[in-house]
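Quick one: the structure is below, questions incoming.
Shown here: the complex without one of its protein chains, the others still in place.
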Amino acid sequence: MDIGILTSALLTLFIFSFLYKDNPFYKFAEHLLVGISVGYFLVIAINTTVLPTLFLPLFKEGNLLYIIPGILGFFMFLRFFPKISWVSRISLALIIGAGAGVSIPAVIEAQIMAQMKASMLKFTSFDGIVVMTALCTTLIYFFFSKKHTGWFGAPAKVGTWFLMVFFGATFGYTVMSRISLLIGRLQFLLGDFLHIID
Amino acid sequence: MRRQLPIIVCFGFGAFMLIQFFIPKRSFIFAYENVLDWMQIIYVFTLLVGVANYIKINSKKVTGKAKGWGYNLIALLGLFSMVILGFAKGTDQGSPFLWMFNNLQVPMQSTMFSLLAFFVASAAYRGFRARTKEATILLLSAGIVMLGRVPIGEMIHSSVPDLANWILNFPSMAARRGILIGIGLGTISTSLRIILGIERTYLGRE
Partner (left out) sequence: MKIDRRIIFVLIAISVAIPLIFKIGLPNKVTKEVKMVYDSIEELEQGEVVLVSFDHEASSLPEIKPMAEAVLRHCFSKNLKVVSFALLAEGTAIGDEILRNVANEYDRKYGRDYVFLGFRPQYTAAILGLGEDLHRVFPEDYKGISTFELPLTKEIKNYEDISLVVSLADGDLPTYWINYAEARYDQRIAIAVTAVMATTYYPYLSSKQITGLVGGLKGAAEYEILIDKPGMGSKGMDAQSVAHVVILLLVVLGNVSYFLSGKLRK
């Protein structure tokens, strides 16, 4: 048997042992997983991101403008020194500010305008009426500046029901997703490891 | 200064990235492309800080012989093995780095998440009760989708998959749309608050 498959199967069973109860085998696998994952990320991040996006333009192409992000990136490591850790806020502020700036027009266009356009009054069919009712009552439900009582409370209640339909559908799909993950692992154990199935 | 300078930087870059969307001038596009590059570089360094912090915390537990330090040592050994193998022997097909990824990391991570299948079944049996109208609607919707989305639903009755499709494409979709629009409005207001320096939680404590 391939040593890789044997190792994978053993570690799979270590993790599954948690279903009986927490135990040293599971803890071992859990810690090993986190350590390996972090190590993997470090190698990939440096090889495929830091080197080509910073070192290549700065040192190979001689583009001195890249000194700025290099220094700002280095500032992040100053978080480990309490007296000068405030400098790292500058780098964080750049990412957060820039991210916030680009998101505004994007969200207006994609999440609000496009969605509203798609919902425009479609009263010619039952489905259209259901969609408009569900959308309007859900939006009313999320309006918390007014108490959900009286004439306002009734559509808010209907909105709750439509939200329950959504959550139920999401739960159904969630169960499907989790079972699919289990199918994958059992296919490995029964197929590649035990050779019971193809 | 310690808080003012980051707030000014945040405003400067935030306002620029917002305005450049509307100004297709070459100088703006040049600056925009550079800011995108800088975001990429700085962001990867923030993640590397997380890695350094993880090494620091685990090393402290090992050297201080804290409770369960053996597991922290395993974590560090795993981390350094990947790093040494990755940089010394490369990450190509057939490399030890990739072997460890495919035979250790992927199976363990997949199995960890597959445990959820068991827990979701157990939780559904123990907690999923049709106590109220809302809970009943949720239960019915979940049941129809669960049956309609697998081949067995068609065998039970031909209308089951059609009903599941209708639920997903109309009432469920519309409710999600309402949530999306709400999230969108929230995102816009939070982004504006960040750019204008009203929202400062990212600065941390004084």
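For clarity, chains are labelled A and B in written order, and residue numbers in each chain start from 1.
We adopt the following convention: a contact is a pair of C-beta atoms (placed from the backbone, for glycine too) under 8 Å apart; a residue touches a chain by one contact, two chains touch by 3 or more.
Keep in mind the model is a prediction, meaning the values are calculated, not measured.
**Q** From the list A:Leu65, A:Ala154 or A:Ile183, pick the residue that touches the absent chain.
**A** A:Ile183
**Q** Kindly state which of the options A:Tyr26, A:Tyr40, A:Tyr141 or A:Phe162 is in contact with the chain not pictured.
**A** A:Tyr40
**Q** Suppose we count only contacts with the excluded chain; which residues of subunit A make the list?
**A** Touching the chain left out of view, subunit A contributes residues 19-20, 37, 40-41, 44-45, 48-49, 52-53, 56-57, 95, 99, 102-103, 105-107, 109-111, 114-115, 117-118, 166, 169-170, 173-187, 190, 196-198.
**Q** List the residues of subunit B that touch the chain left out of this view.
**A** Interface residues of subunit B facing the absent chain: 21, 29, 32-33, 36-37, 39-40, 43-44, 47, 91-93, 98, 101-102, 105-106, 109-110, 112-114, 117-118, 120-122, 124-126, 128-130, 139, 143, 146-147, 149-152, 154-155, 161, 165, 168-169, 172-174, 176-177, 180.
Everything that follows uses one rule, which is that only the chains that are shown with their structure count from here on.
**Q** Please report how many Å separate the Cα centroid of subunit A from that of subunit B, as a whole number.
**A** 2
**Q** Name, in rising order, each residue of subunit B that touches subunit A in their complex.
**A** Per the stated touch rule, the residues are 2-3, 5-7, 9-18, 21-22, 34-35, 37-49, 51-54, 56, 58, 68, 71-72, 74-83, 86-87, 91, 97, 99-118, 120-121, 124, 133-135, 137-146, 149-150, 166-168, 170-185, 187-188, 190-192, 194-195, 202-204.
**Q** Spell out the part of subunit A that touches subunit B in their complex, as residue ranges.
**A** Residues in contact with subunit B: 4-5, 7-9, 11-12, 15-16, 18-19, 27-47, 49-50, 53-54, 65-66, 68-70, 72-74, 76-77, 79-80, 86, 89-105, 107-108, 111-112, 115-116, 118-119, 127, 130-135, 137-139, 141-142, 159-176, 178-179, 181-182, 184-185, 188.
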